[in-house]
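First, the structure itself, so that you have it in front of you.
Every protein chain but one is kept in place in this view of the complex.
Moving on to subunit A:
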Amino acid sequence: MKKSVILGAATIAGLAAGAAMAGTVDDVKARGKLNCGVTTGLVGFAAPDANGEWKGFDVAVCRAVAAAVLGDASAVEFVPTTGKTRFTALASGEIDMLARNTTWTFSRDVDLKFEFVGVNYYDGQGFMVPKALGVSSAKELDGATVCIQTGTTTELNLADFFRSNNISYEPVPIETNAEAQQQYLAGACDVYTTDASGLAATRATFENPGDHVLLPEIISKEPLGPLVRHGDHEWGDVVRWTLNAMVSAEELGVTSANIDEMSAGTDNPEVNRLLGSEGTLGEMLGLDAQWAMRAIKAGGNYGEVFAQNIGEETPIGLARGLNAQWTDGGLLYSPPFR
């Protein structure tokens, strides 16, 4: 008994000591593998395919970082995390970065001591109901039973929404998306609520997606992005600029089809700086000149990754909307590579 108390306390002390450590770039290089926290399975964002290979929009960010740092997009250890375990996993050093539909909020950034390196999907919380229920607005949901994932911003927004509209509901807290889906389909709840992108992705896996509708209300802002531990700025820079490289590549017209040709040198100096034929950006980051080229090659630029995993051609069928480049009226706006 006494022993386990000591061990327990020692673990907490160890965790605390471990988290304060810097030098993640070196750790990842020495390990030869990137530990990336993802969802437990949300097709389109992060889920293993039939061959057991992780695929998805968030997975692509992990692979791009691995390609940039290690030169190998497959050198990633994917660690499935739930809404509740994700932050502990990151804080304790079990994972190097988290790419799991995670909303950038003040308290997560400031109080939980994480660093959001950017936004890879601008989202908002929505509601999904069976068509047969005949509901056309979230305001009609008085008295409904609502499935929510715990440990998320979702449960907080939900409480606020129903409170401010003066209607009641019965929350059913659930750990993972898969369980929520099961309960929702069995009719144990009337409504499933989470990020609208997650709803679309979940609905796409249903047998009859057409039997379910997303209600028009979007009740929150959910800027989803990858994050790292607070305090290790070198590592934060690597992940941030890898994401920016994917976004910039789309803006600059660099695609996986033309990247080999372009990396030899083009007339556009920014493309040259990005792909390493000019300047020393890679070196400043503590990597080599081709880091961004490899990152983009791993799965394509932002637009390609989007189209492949969650875009309108896929069963999930999300439109670019807010996630279009700023030049197309969206919010994607990478700082310049200079």
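We adopt the following convention: a contact is a pair of C-beta atoms (placed from the backbone, for glycine too) under 8 Å apart; a residue touches a chain by one contact, two chains touch by 3 or more; residues count from 1.
Operating definition for what follows: contacts and distances are computed from a predicted model.
Participant: According to its UniProt record, what is the protein name of the omitted chain, chosen from "Molybdopterin converting factor small subunit", "NADH-quinone oxidoreductase subunit NuoF", "Cytochrome P450" or "Putative glutamine ABC transporter permease protein GlnM"?
Facilitator: From the choices "Molybdopterin converting factor small subunit", "NADH-quinone oxidoreductase subunit NuoF", "Cytochrome P450" or "Putative glutamine ABC transporter permease protein GlnM", the unshown chain carries the UniProt name "Putative glutamine ABC transporter permease protein GlnM".
Participant: In the full complex, which of A:Asp58, A:Asp96 or A:Asp190 touches the chain missing from this view?
Facilitator: For the chain that is not drawn, the touching residue is A:Asp190.
Participant: Sort through A:Lys113, A:Lys221 or A:Arg320 and give me the one touching the missing partner chain.
Facilitator: Counting the whole complex, the residue in contact with the absent chain is A:Lys113.
Participant: In the whole complex, what residues of subunit A lie against the chain that is missing from view?
Facilitator: 2, 6, 9-10, 12-13, 16-17, 19-20, 83-84, 87-88, 107, 111-113, 132, 141-145, 150-151, 155-156, 158-160, 162-163, 169-175, 182-183, 186-190, 230
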